[in-house]
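Moving on to subunit A:
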Amino acid sequence: MSTESGASALLDQSLDPDGYLRDHLQWSRPIAQQLAARAHIDLTNEHWRIIDLLRDYYARTETAPAMRPLVKLVQTEIDSALGSPYLMQLFGGSPAKMAAKLAGLPRPTNCI
Partner candidate 1 sequence: MTLHLVFNLQGLESCLQRRQPADPIVLMGDGTYALSQSDIECFVLREDAAARGITSNGKNIHGIDYAEFVELSTDHNPVVSWAD
Partner candidate 2 sequence: MNFVLAVHGAPHNSNSGEHAIGFANAAIAQGHRIERVFFYHDGVLHGLNSQVTPQGENDLCKAWSELADQGIELAVCIASAIKRGVINAEEQARYEKTSHTLAPGFELVGLGQLVAGIQYADRYIEFPQ
């Protein structure tokens, strides 16, 4: 078994059926990369800026932001010209959800 497929099998055990980490404290940057690869997302510095922003936000508020506060956060912290099209380009159709998943935030129990 190659190292890569070994790591993948390990990750499988750590994920629930929807691909969220069972224990969000297990999150690491390599795990984020593997989660992203499964979602066919190639993590660039632009992705990482958002992921770091989300992790910092969660440390402050213990919540994952919905779309509107996420956009506001990105605009105040990164660039006021960025909006939801930018986030969708990076993270696909449900950017708040996907970015929170990749950032290892606890899976939300409330489907908004």
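General observations
We take it that contacts are C-beta pairs under 8 Å (C-beta built on N, C-alpha and C of every residue); 3 or more make two chains touch, one makes a residue touch a chain; residues count from 1.
Criterion applied: all candidates are chains of the complex that A comes from, given by their letters.
Remember, it's a predicted structure, so these values are computed and weren't measured experimentally.
The listed chains 1 or 2 are all part of this complex, yet only 2 touches subunit A.
Contact residues on subunit A toward candidate 2 in their complex (touch as defined above): 16-18, 109-112.
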